[in-house]
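Have a look at the structure below, then the notes.
And then chain A:
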Amino acid sequence: MISSAEKVDKWSGYERILVPISGEETDREVIRLACELSKFAKKAKCKILILYVIQVRRSLPLDAAIEPEVQKAEQSLSEAENVASACECECDVETDVLQAREVGVAIVDEAIEHQADIILLGAGYKKRLGVATISPTALAVLRDAPCRVVLIRPPLSGVEVK
Partner candidate 1 sequence: MYIIIVGGGQVGYSLCKALLDEGHEVLIIEKDASKCERINDEMGAVCMRGDGCETSTLSDAGAARADMFISATNEDEDNLVSCQVAKHKFGVPRTIARINNPKNEIIFKKLGVNYTVSSVNLIMEHIQEEMPTHPLVHLITIEPEGMEVVEIRIPQHAAAIGKKLKDLPIDPASLLCALIRTGSSPVQPDPDTVVKAGDKFIAVVSPSIEGQLRSTLVGA
Partner candidate 2 sequence: MNIIIVGCGRVGAQLAALLDAEGHKVTMLDISANSFRRLPSTFGGTAMVGDGTDESALRKAGIEKADALVAVTQGDNRNIMSAQVAKHIFNVPKVLCRIYDPLRKDIYDTLGLEAISPTTVLAQLLKARLEVQ
């Protein structure tokens, strides 16, 4: 998909890729893109961190064990790992589950902690009361992430996974 030599250069700097997922249909697409991107990494071995953030309501303590959510997170992450291994890229794939009050803030904190050089984020695009809105999570990441952010928005009529 990225063909010319010049473009390869531009995309080759990324060695620590953060991929937040949320159990949505965009997850697969974003992970495949991360794997493609990792193939351009030149020097070190590329690392992909797949992150699932569980949002915990204030009525519960932050470390509450919310069983259905934890299950969903683990399932999403193992699916994600399968997608990644099917891509046959030579990168390290790590997965992590976090619990937080605000997903966006947690993603940004994680990007800082792991010194991510790019975040690939799938973002839903909903029409609420007739107005198209981007999720607050995506907005927070776009606003506060220290590194480059790529937002992947599915096509309006459902998601096509190639």
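Methods note: a contact is a pair of C-beta atoms (placed from the backbone, for glycine too) under 8 Å apart; a residue touches a chain by one contact, two chains touch by 3 or more; residues count from 1.
A quick word on the picks: all candidates are chains of the complex that A comes from, given by their letters.
Everything numeric in this text was worked out from a predicted model, so none of it was measured.
Given the complex, what touches chain A, 1 or 2?
Candidate touching the shown chain: 1.
In their complex, what parts of chain A are in touch with candidate 1?
My answer: residues 57-62, 100-102, 105, 109, 144.
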